[in-house]
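Excluded from the complex is one protein chain; the other protein chains are retained at their positions.
Right after this comes chain A.
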Amino acid sequence: MTAAPALAAALAAAALLLPLPWLAIAPNRLLPGEAVTAVSALGWLVLPPCLLFGVAALRRVPPLAAAAAAMAAVLLLLVLTGLAASQRLQDLSPAARAGLGIGLWLALVSGLLLAALRLADATLRDRLLLAFVMLATLAAAAAAGAFDGLSLAVEYRNRAEAVKAALLRHLALAASALILALVVAAPLAWAGFRRPRLAGPVGAAFAGMQVVPGLALFALLIPLLSALLHALPVLREFGLAAIGAAPAVIATAAYLTLPLWRGLSAGLAAADPAAVAAAQAIGMGEARITREVRLPLALPVFAAGLRVALVQAIGLVTLGGLVGAGGLGALVFEGLAQFATDLMLLGAIPIVLLALVADALARMAETRLAVPA
């Protein structure tokens, strides 16, 4: 276990020093580029990041400082690479692009992994603080034009409006799926709590849902919905369509019901039976017991289920890009179809960031909700 940070640091350094493609200089956005190694792109400047990675792996360095060193190295690499790319493109045609090579990705991922490993025991506050500082620095560097030479940044500049719209759409789709799943799962969890005999079959049905492959379910919903709309054309009046948001939201919600239902059921069962018995014995009615005892005690347990569902929703809604629902998934699949790596990344990176941010926020809410020990 203690060897893990050293391994991550070694990987990052290897990515920098070995002759791996670091940048790919291509004549335009679709053609493959000519590989440039880190050493030839950055020169002796590969050394400071290497040094920082080494420091971050040292056991004697306190974890927070070590993580900060790893993150600083990652930031430094990004900025240096951005500047190097701009320089390389100076004498080429305006259509020329500087794409990110496997070496750079490897260095970034192992550097972030190193930071995460060193932060494993840090408090949530410290972790969030560091992440915030990192993102703020990145945003400042981007605003100052440090990344303007990188193909990803060029792609973003050309599509900024579309990416922003896709992000909002993605969030709206995920939120709708979450709400729909909650509307289905909550009454069933309550019913299962009141009649334990129901809990088994309901749980089995939701678990069965999980077995259906995501892509298959999204695709399957299109003919199912069009059959339904054919039989009941009134539904069209409510904005239901066989293609677009409806199948994406319904299919995503189908997967979210299990974690939500589990969280709700476990939460309802979490109330101390003695507290419930006492509540009844001193004159609380059923409704009041649920409101004042069962639900508050269920909340911290339920929050864990909600967090899992939220992160899953952000991920699953990506498949909505295939059924015409839009969102960041649409960018990913468009990029895949065109073999335009940068476009694909433009969709994929925000999805990962969204999921990480949602997870962190939900964890914070969870610790806030938990009854202090």
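Operating definition for what follows: a residue touches a chain if its C-beta (ideal position, glycine included) is under 8 Å from a C-beta of that chain, and two chains touch if they have at least 3 such contacts; residues count from 1.
As a working rule, contacts and distances are computed from a predicted model.
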Hidden chain of the complex, named as in its UniProt record, picked from "Pyruvate dehydrogenase subunit beta", "Manganese transport system membrane protein MntD", "ABC transporter domain-containing protein" or "Nitrogen-fixing NifU domain protein": "ABC transporter domain-containing protein"
Candidates A:A9, A:A177 or A:A279 - the one touching the absent chain: A:A279
Candidates A:L89, A:V154, A:V293 or A:V323 - the one touching the absent chain: A:V293
For chain A, residues in touch with the removed chain: 272, 274-285, 288, 292-293, 296-297, 371-373
